[in-house]
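Excluded from the complex is one protein chain; the other protein chains are retained at their positions.
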Amino acid sequence: MIEPALPVKSANPLRTVRPAKTDETVNPEVGQASRAIRNLDWDLLWEKFGIATVLAFVWILAALATPRFANLDNLASVLRQSAFVGVAAVGMTIAIIAGTFDLSVGSTQALSAWTAVAIAPYFGVLPAFIAAVAVGGTIGLLNGSLVVLVRIPAFIATLGTMFLISGLTFILTNGQTARFNGKDFVWWGNGLIGNIPVPFILFLFCAAIGAFILHRTSFGRYVFTIGSNAGAAYVAGVPVGRTILFVFVVVGLFTGLGAALLGSRLYSAGPGLEPGFELNVIATVVLGGTRLAGGRGSMFGTVAAAILFATLSNVLNLNHVDAFVQRVAVGLVLLLALSVEGVRQRLVERWNRRQRPSS
Amino acid sequence: MLSKRAVFALFRLSPVGLTLLVVGVVFTLLTPTFLTLNNLLNVCTSASVVAIVGLGMTLAIASGNFDLSVGSTAAFAGCITMSLVPQIGVMPAIVSGVLSGGLIGWVNGLIVTELRVPAFIATLGMLTIVRGAALIYTRGRDIYLFGKTEYKMLSSGMTPVLLALALAVLFSVLLGQTRFGRHILATGSNIISARRVGVRTSYVLWGVFAIVGATAALSGLILSAQVLTGNGRLATGLELSAIAVVVLGGTPLTGGKASIPGTLLGSLLVAVINNGLNLLNVSVFYQNVTLGLLLLGALTLEALAAHRTLNRATA
Partner (left out) sequence: MKQPPKLLTILLTICALLPAAPGIAAPAKKKIGFSVYDMQYGFFQDMEKGTREAAEAAGFDCVLVDQKSSESAMVSATQDLLDQGISALIISPFKPDALGPIVDAAKAKKIPVVIDDIGGGGTDYDVIVISDNEKGGVIAADHIDSVLKQKSSASKKVASISCEPSAVYAARRNAGFEKHIKELGYEVVASLSANSKQEEGYKVAKDILSAHPDVTAIFCGNDPMAVGAAQAVADSGKSGVKDVYIVGFNGDEIALQAIKAGQMGATIQQVPKEMGKMTVDLASKLMKSEKLEYSNPANREVYVPVKLITAADVSALLK
């Protein structure tokens, strides 16, 4: 069994090096959470539950400071809003764990959403959703082929696809937005089951599927291994090319589903791109504890991070924070939430250095 | 007649360069305006704006990092400078603008090294913070200087092109001949090893991010000089263009290597594509598609060239 060495691919040169635990055998990702709690492994605990803890704190504080926050209506609104970036983030989590990312999700969303809204009036809800997911998957296939077969770096391949698909969407739609307000269709994006918004339930469902893929399938195992060290994975016999191709398809599928939900929520879909959507999705994944360098990640964290972002903008709106100041606030929270991890690491290192005076 | 070998040699040397040549020839054939002096100057100016920030970004990527906040820094510097020109004069205002960009870059560096936030996220956060700061500073309004024409010198004639070329030479020397440059490449290649051999990676990264910030500010100043206006909306999306031209130029995203001429060629390619499509009055819908296709095409060629090299080596 090949131990993951120092990761070669690195967008963050300052990633801390974790010594491999000796009892991690085949499929090391199963049972991580329970092992973390049992062994009180703070590294792992923070990675898995850190953001969820922050989220809990923020909700409590928000409820105390802003009475209107705790209204059922409002909470439902927050959960609903988290789902649209969240579903795409589920796919992106898998991509980032595999050590890659996809910048074209914004344009994929536009085309898929439009497909759903255009098809729904004529063929019904299910075909519309299926079509959106299929469109997403196809774009994912395109991305995957460019990255794996043509060997174009993911950054620029997906950037190029973004331009391509966004232009195609404009041409296809002739710049016009499609609208549809059929009750069955819009229920998916706007409805409630009990008091919980339907898109959020779908989001949790997607996250569960994503977690299952990551932790219980060999594909997931390959994803983690490739993310840790692609070279070593290749030598160990992991089908790197095929896996990465599937990763992009998976990203596309989830993005397509999220797009259909968004089209349902907005009763419409147009060719315009959501500004900064792809960066928001990536930020959600990273905030959730998944490292950009790959090899490690947490779907649970992604869910918590998506909710956290939605909560943040909701709280800022409820408190009538000035529009420009809101931008600064969102950036600050992102930075500070992630620097908690960094500061914690430094304090731990300093503590360790004091324990082991040699070297 | 060029022999097959020579073509491949040329190709291997610079796929981007070859693509640029091909695109240039195509546009020349399609429209007589393309090859005129005036138009070429426009193209070079517009390429220089992206090239300047692209050169800074090359250093960042060579050191193993990204800087997504360059667009916001450009806007911020533009606002600062435009507001200072009436008060302290053109040159001092320009210097202040560039310094403010360097300062923002340094803060980026601090966040990456001291708070251990990955560069992608750190600069993503700063992207929104700095843009918000620019909007707050200007209260969302425009700062314009219609009367002051001395400031225009920054963007007129050959100035942007000369600035870009001067920076290119400077950075080439920096990377190739100085210790700092070597340290940048070492940090990008493998930061752990670099630290082990004594490279002060924190200081190196502070320097790199400060440089990126300063180049972003300079680009922003040129843009605001073109329109004689400073506002918080300037240069949105500059970061993706900057990273794109660096990657197009052949600098690997994994760090450790840099291609300064590649970045220049990449900027020129993107500028040529934009310019040609405008000259041909191609509808904006099709412009995006064409840009995407050309980018992917250029990179496919680049990838194929790399393969051919590999095959020849192993054959």
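Going in written order, the chains are labelled A and B, and every chain counts its residues from 1.
Following the convention adopted for this analysis, contacts are C-beta pairs under 8 Å (C-beta built on N, C-alpha and C of every residue); 3 or more make two chains touch, one makes a residue touch a chain.
Source: prediction; values computed, not measured.
Peer 1: Which shown chains does the chain we cannot see touch?
Peer 2: Counted over the whole complex, the chain not pictured touches A, B.
Peer 1: I'm checking contacts with the chain that's been left out. Which of A:Phe129, A:Phe155, A:Phe170 or A:Phe203 qualifies?
Peer 2: Considering the complete complex, A:Phe170 is the one touching the chain left out.
Peer 1: Among B:Leu135, B:Ala217 or B:Val247, which one is in touch with the chain left out?
Peer 2: Answering carefully, the residue with contact to the hidden chain is B:Leu135.
Peer 1: In the full complex, which residues of chain B touch the absent chain?
Peer 2: 31, 33, 36, 38-39, 42, 46, 135, 140-142, 144, 146-147, 152, 156, 223-224, 226-229, 231-236, 274-275, 278-279, 281, 283-285, 287
Peer 1: Hey, which chain A residues sit against the chain that's not shown?
Peer 2: For chain A, the residues touching the absent chain are 40, 42, 46, 53-54, 57-58, 61-62, 65-68, 71, 73-74, 77, 80-81, 84, 170, 175-177, 179, 181, 186, 189-190, 262, 265-268, 270-275, 310, 312-321, 323-324, 326, 329, 332-333, 336-337, 339-340, 343-344, 347-348, 351.
Note that only the chains that are shown with their structure count from here on.
Peer 1: Report the inter-chain centroid distance for chain A and chain B in whole angstrom, where each centroid is the mean of the CA atoms.
Peer 2: So the centroids are 28 Å from each other.
Peer 1: Taking the touch rule as given, give the residues of chain A at its contact with chain B in the complex, in rising order.
Peer 2: Counting only chain A, the residues touching chain B are 6, 8-17, 103, 146, 150-153, 155-157, 159-168, 170-171, 175, 279, 282-283, 286-287, 291-293, 322, 324-332, 334-335, 338-339, 341-343, 345-346.
Peer 1: Which residues, counting only chain B, touch chain A once they are in their complex?
Peer 2: 63-66, 68, 111-122, 124-129, 131-133, 135-136, 140, 187-188, 190-192, 201, 232, 240, 243-244, 247-248, 252-255, 284-293, 295-296, 299-300, 302-304, 306-307
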